[in-house]
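Here's the structure, in structure tokens; my notes come after.
One protein chain omitted, others in place.
Chain IDs A and B follow the sequence of writing; residue 1 opens each chain.
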Amino acid sequence: MTEHTVSEHSKSPLTTYFAVWGALLLGTFLTYQAAKLDLGAFNAAVALTIATTKALLVALFFMHLRHASEKLLKLVVITTLFFLVILMALSMADYATRAWS
Amino acid sequence: MATENPQPERVNYLNKEYGIGSWLLTTDHKRIALLYLISITFFFFIGGFFALLIRLELLTPAGDLVQADTYNKLFTMHGQVMVFFFLIPSIPAVLGNFLVPMMVGAKDLAFPRINLLSWYIYVIGGVLMLHCMATGGVDTGWTFYTPFSTAFSNTKVIEAGLAIFVAGFSSILTGLNFVVTIHRMRAPGMTWTRLPLFIWAHYATSIIQILGTPVIAITLVLVVAERALHLGIFDPKLGGDPLLFQHLFWFYSHPAVYIMILPSMGVVTEILACFARKRIFGYSFVALSSIAIAVFGFLVWAHHMFVAGISVYAALVFSILSYAVAVPSAVKVFNWTATLYKGSIHYDAPMLYAFGFLGLFTIGGLTGLFLAALGVNMHVHDTYFVIAHFHYIMVGGAVMGYLGGMHFWWPKISGKLYPEGWARLAALIVFIGFNLTFFPQFILGYVGMPRRYYHYPPEFQVLNVLSTAGATILGLGYLLPMIYFLWSMRYGKPAPDNPWNAAGLEWKTASPPPTFNFDQEPVVTWEAYNYDELDAPHREEVPVAG
Partner (left out) sequence: MPDSTAAAVQVEAHGGAHNPALLHHFATEEQQRDASNLGMWIFLGTEVMFFGGLFCAYLIYRLKYFGDFGAASKSIDALLGGTNTAVLICSSLTVVLAIWAVQTSRRVLMIAMLIATMLFGLVFLGIKGIEYRDKFVEHHVPGASFSFEHVPIPGHPDQFANPRHAEIFFALYFIMTGLHALHMVVGLGIFTWLLTMAWKGRFTPEYHTPLEIGGLYWHFVDIIWIYLFPLLYLIDRHP
């Protein structure tokens, strides 16, 4: 993490920040509107996709994960998310299959 | 280098400052380790006291010492105190705190003030737990199963839950501190593959502490909320699923058992290498198996729920995964055994504990595989077989490792030598007492004695009496080190810097160490476990600092 000075970036980070901010607001608007459409099971998928995109934008650009000098920080994030997914997926392995027997 | 005696008036972390304030406000990881040592020993006595009452009750088939409700409280509080206030902190908070910075060549942990905070958090949790126990206790079993804990129990579930919630943050912060220290504070030349395997073990443990503990924290929040507000998240009458509690609870509590055993494995690795005078066989396998245990340990939790009502397909998946988690542990046992092969074995007290660990952990681990088999599990779930299995690992494994480590590093920690004769005797007494206590319980469980029962059919009495006799011997075995460690602080022979001629940076500094561990920052140019160099006949000086 060597975010000392602005001069290390080729263009001003301000442009990036405002672009991300705009994208986040747009995403919020989109998810609100998409919930009004009847997409069946895809409503959830659309909502989660938009939410994940927004979360990634915040993490990569606002939290500077994109420019992290080492892979370590990304590893921390990926590991955490992996185990969270395990919690949900293996619990669902029980709930989803109870009706089978 | 290894045999010179320090001058008595050398300044070290113990005599640098006196007064209770200098201890209660210290940020020195070594002093914090001792603060933890005192606290966890205190809770070990409390948990042991409950065990004593349990075993006394079980001397006779009838429930005649205490009432049924009281017995429920005894085994609950024995479990909660031993798991959350003794075993989980034990090695990481005492030996880990003391040694991790030294082993990596640092002056302290990455966040010394957070280290002190984590001890205070532990103490607050402990005080809450003591108050809970003093004002009525809990009777839900240490597992807090719903809906009994949320809707029916009349005991202090909320307070116990809060106590454990608080103590959990101590565990999280310790783990966080270790991971950052190991990543960022290693001395020059201390590459990952030169680290002692004790460090790898604590790194893996810390991963579990960081990722698992928050889940039980939120689970306890839900239990407290449900109990206080009658919510229905776990209440079947209101649409909730009691098994959801079990899923969330065991998601942490299974990896928690690896929090308890991994550090002990790290200790045993250091001891075996030193007293066999050999490099550890298969360093990278032992290191990676620690990480593998941490990862796989998160995938098996529902093997505690095979008979609870989960779907049989999920049970199949968890059974297979539970077999898989045994593999990295087995890898370690093979590597330890291979380390001993053609080693120059010395039978000092730490080594006796390590040997005990090898045998008892193997038995405990193998019986875990019996339990992972669905068919067998139907038969022995909730019997003494399970109790014997986990005590073989937690006591025969974790506590043996803890005692072995305390003996091994006692000269470094206190600057004094403990009496070796008494120590070997104590190790023997512990080993005999342990097996006499818990081996009969395998048989008891197999023939059908349920756990958490305070009365049993008369034909089980002989085995129960043997078990109680063993527990008495075990208790005496535990008392001995407490006595002679304290004795040695005043009357023990002063310890040299490296009484065992052991490898590792902690042995290259004084016993006891100075406050900032090293007089000069070490520069590491040698591989781990360089016992061939240490024992080389020409005794060349191993390069230390720049």
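One rule holds in what follows: a residue touches a chain if its C-beta (ideal position, glycine included) is under 8 Å from a C-beta of that chain, and two chains touch if they have at least 3 such contacts.
Treat the numbers as computed from the prediction; the structure is a model and nothing was measured.
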Ask   = The chain left out touches which of the shown chains?
value = A, B
Remark   = Cross-chain touch to the chain not pictured, restricted to B:Val100, B:Leu176, B:Met190 or B:Ile387, is B:Leu176
Request  = Considering the whole complex rather than only what is displayed, give the residues of subunit B touching the chain that is not shown.
outcome  = 11, 16, 106-112, 172, 176-177, 179-180, 183-185, 210-215, 217-219, 221-222, 225, 229-233, 238-241, 244, 247-248, 251, 514-516, 519-521
Key: Footprint left on subunit A by the chain that the document does not show   = 1-6, 13-14, 17-18, 21, 24-25, 28-29, 31-32, 35-38, 43, 47-48, 50-51, 54-55, 58-59, 62-63, 72-73, 76-77, 79-81, 83-84, 87-88, 91-92, 95
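To be clear about the criterion, only the chains that are shown with their structure count from here on.
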Request  = Determine the centre-to-centre distance between subunit A and subunit B, using the mean Cα coordinates as centres, and give it in whole Å.
outcome  = 37
Inquiry  = For a test of understanding, state which residues of subunit B touch subunit A in their complex under the given definition.
reply    = 183, 207, 211, 215, 243-244, 247, 251, 298-299, 301-302, 310-314, 317-318
Query = In the complex formed with subunit B, which residues of subunit A make contact?
reply = 72, 79-80, 83, 86-87, 90-91, 93-95, 97-98, 100-101
